[in-house]
Structure formats: structure tokens, C-alpha cells
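What you see is part of a larger complex, with each chain still in position.
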Amino acid sequence: MNCDFLTDTPGKLYKLAGRQVRTEGTKIDLGVARVGGDEFVVMAGPCAIESEEQLLATARFVHSHGAKVLRGGAFKPRTSPFSFQGLEEEGLKLLRKARQETGIPVVTEVMDTRQVELVHEYADILQVGSRSMQNFPLLKEVGKCRKPVLFKRGMAASIDEYLLAAEYILNGGNEQVILCERGIRTFETSTRNTLDLNAIPMLKRLSHLPVLIDPSHGTGYSWMVPAMARAAVAVGADGLLVEVHYKPDEALCDGVQSLSLDMFADLMQDLSRIAPAVERYIDLPVSV
Amino acid sequence: MNCDFLTDTPGKLYKLAGRQVRTEGTKIDLGVARVGGDEFVVMAGPCAIESEEQLLATARFVHSHGAKVLRGGAFKPRTSPFSFQGLEEEGLKLLRKARQETGIPVVTEVMDTRQVELVHEYADILQVGSRSMQNFPLLKEVGKCRKPVLFKRGMAASIDEYLLAAEYILNGGNEQVILCERGIRTFETSTRNTLDLNAIPMLKRLSHLPVLIDPSHGTGYSWMVPAMARAAVAVGADGLLVEVHYKPDEALCDGVQSLSLDMFADLMQDLSRIAPAVERYIDLPVSV
């Protein structure tokens, strides 16, 4: 099943997601930026949308420091039913408001086939989270959409399962799939997950789809995020998904892994120094 | 957070699923049998429903050899979109037919919140599969049902996450949750998964819910199923979920892990010899 460019690879040809389909790599146009090209694209924002003040303050800051997409969860998959479950449609409305004010496109998670239409109405990019990676009815549903899908790897999914799951979306006719490694589950307990950077060159070799990295979930600690984000640039990822909160200590969800605004500003400076060494660039606003 | 009967356990009290809620253990009445009591209850049938002949032949055989529930998949979660996806509603109708003919209750998987009503109409027990263990909208939906839910552990879910996910179902008011260990993902590749029998005494200690074992997915090889099923009885499980196919070599799905009819008959004999040693019984038909 191998072809030349896959020599030495334990892989196989994926019918729709495979590199042989589009050898030069898929590029996804977001208007303000293109994912999969020379620009290293940063998507940033809070784990969960909590209030207008929180979302807007964060949105303004990350936008003015080089983020090209605002992330924020309205429907939250929480381990316990007794945890905060998100602001739901109210959160989506706040996302729309943030976009109107800043001009930045927004990405947010959809968990339920019945909500795809609703989320599609508000979001520029639909996120399918790691717990939904093999929610095949959901994948079929977002496959019918014509907006980009940020498709996160399951926390115990092999590369093979991941690419086959991506084929559910592609098979629906939606070609705008952005992969995202966000940490896998291993025996190591000192970090929340083990961010699998091996996956980047492997996914790049096997597939034509662009690949982001989420170091916030991948490590679980904000102090580790800058180091792993630098590694993400160097290893060849197409961008970053990162949690930023204007007051991490007061976050309703995942505060310990959220960057403060200042940490985010520093991070963007750091990354913009590394990108040229791997022939990428980060498009920082002039004023920064 | 520990209380007396949890001494030495690294656990915590689960609000709804915890042992403290019902110290004597939940028993779930299926009419023909009660899960969680002294009877060791066997649920058997094909991985996927393929045809009337296949389902009926298997149903008659397993019923006449001591199975109390017929399993069979109509909606199949398959790793690739190009694999057989199940007969869907047609499969549900065949299940109803099998129940009418044999009198045996049926369990089948539901994957999509939009299908819960449909599956609920045909099934006696709704199965939530391992890939859906953290599909929280689905859990909330089956939590509204008043039929038993066979709730499988995710392949990389910790015991803690598993019991917290069960609380989504219980929190909807559905108290009839049957847990099922089906193998976890580890580094070992000689078997499909690693059936985690440790989970049985641990779940029994932490929770009041009954627990089944699925040795078919847990090992991936039919020749391993009898040994692991014997262990399931000995370790204290409340029953078994096992794949049986009247022609394993021709199965559309998971044939290599499906017992033949003869193997199933032998297995029931085996198990009925072990059960009394742990103060359980298997209710074999007289003619067998």
C-alpha cells in the first residue's frame, strides 16, 4: 500500500486524508489568515466563555497581540455532571459580539448532532473535541457543513484511527479539516497529558491536512505552555491553539493551564523569533 | 471523603454512583433475569446484525443454551467510514422479531442523541458504547429513558471518569445503569485490548452498580474468550457480554473475536461449574 514518499513509514494510504491526495498540502483560508501555509497561525482565548467582560477583554488582547482566531467554549464537555456546563447559546452570542468588535473569526466546540446547525450559525470554525473524535454521527454532520472544522485527536487515539476518523468529515464533502494534537494519555502523571510532538511529522507525512498543537491541554500547566509552543513551531506545526484567560485564578474551568494576558504577549514574541529559523512567520501587529 | 467501607481505597464518594448510596448493590430486573443478584447473567449475540437468518439462528441457539439477553448491533461505530455501518432501523426490526420469537430481551447500541427515541422503541436495554462514554449529550438523553442502560467503559477512561460519566445517566433519573468493562488501551499489542479485571473489585467497592465483562472486545480473539469469561465469574462480575456468530468466518465485523455456536455451548457449561464456587449460579435450560 506504500508509495514512494512514504518509504520507511509504517503507514498506509488514506483514501481521502492521505498525502497522495494533495501532495502540496491543504491550505485553509480563514480570511484573516491561511492555515497550512507559511504563516504560523495562533488561535487563543478562554477555555470556557464565562461573561461578556471576560470574553471581550481576552479577545481584544489576544487579537492585538497577534492571535488570528478567538477560541472559547459555549458547550463544555465536563467529566462530572455537577461541573459548570457552559453558557450554551448565550455563549455563542458573546462570541458573535467579540467577532463583531474585533473582526477576528471564532472557533467553538459542538458536541451534539442536534446542535450543529446552531453552532454553525455563530462559529467561523467548528471544533470537534477529543472526546468526540469517534462520535461518528457528529463527524458525518459536520462533514455536511462548509465551514472549517478544527478536529482534535482523541486522547487515546492512534494516528491511524485519527486519520480514518477525519475521513468521515472529508467523506461528507467538507475538505476544510484542521487536525490538532492535544496530548495523549500515558502512564505519566506529572503532567495532565503527554503532548505527542512525534505526531506532527508523522501526520504531515501521512496526510495533506494542516496540523495545530494545543499545549494547554497537552501539559495542563500554563508554565509549560511557552516551552511546548516553541517546540510546536520548531517541529513543523501549522499553528497553535492556546488557552488565555484575563484572570486565570478566577477561571471556572482549567485556570491552572491558562496563560495570563502578559504570558500570552511574551509567548508571541518568543514564537516570532523561532519561526524564521524554520521558514515560517508570525504576523504580529505593528504596534506590538 | 472516605467512609469506613472504603478504607484503604484511593477513591472518593460518588454522589449518585457511589456505594454509600445503596450499600447492598443495585439489582436490575430484566423480567427473565435480574442483573446484580446471585444469578450470573449472560448476554450474547452477534457484533453486528447482518440478516434475519443470521440473527434468528444465533438468537435461538444462545437462548436455548442459557443466554438471558440477545445482543446485536444495528448502528455500528466503525473506525473507517468505508466499513459496513450496520443495518440501522432494519436491524432494529430484526431484533424485535428475534425477541418475539424467543422471548428474550434485546440490547443494542445507540450512538446519536437523535436516535435515542427510535432505539428506545425497539430495545429492552440501550447500550452506550465505549467510544460514547464521554458523549455527555447522549448520556443526558439516555438518562431521561426508563429502560436499563448497558454502559461500557471507554477504552482509555479511568475508573474515576467512568463513574462520573455514569452519574450523567443517573442524574437524569435513570437508575438502571449496568457497567461493563471491555478492555483498555495499553502498550501491549498481542491482544486487541487489555481486559482490566482489576476494575471489577474496584468498581464493586466504589459503586453500587452491577458490572459485566466483555471478553470479546477485551481480548480480540475468540480462543481467549473462555478463559477470560471463567475469570469474570471468579473475580465477581455480575455477568458477561459476549459475541457469538453462527458463522464467524463470514462475519462482516469482528469475526475473529466471535464465538461459534459450539464454543458458546461449551462456555456455558464451563461457567456453570465455576459459578457455585463463588456463590453465584447460571440458569441453564433443563434440556442442555
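We call the chains A and B, going by the order they appear; numbering starts again at 1 in every chain.
As a working rule, a contact is a pair of C-beta atoms (placed from the backbone, for glycine too) under 8 Å apart; a residue touches a chain by one contact, two chains touch by 3 or more.
The structure displayed is predicted, hence computed values, not measured ones.
The complex is a homo-oligomer: 2 chains are shown here, and the full assembly described by the structure file contains 4 identical copies.
Note that in this section only the chains that are shown with their structure count from here on.
Spacing of subunit A relative to subunit B, judged by their CA centroids, is 35 angstrom. For subunit B in complex with subunit A, the residues that touch the partner chain are 15, 77-82, 111-115, 131-132, 134-138, 140, 155-156, 161, 164-165, 167-168, 171, 185.
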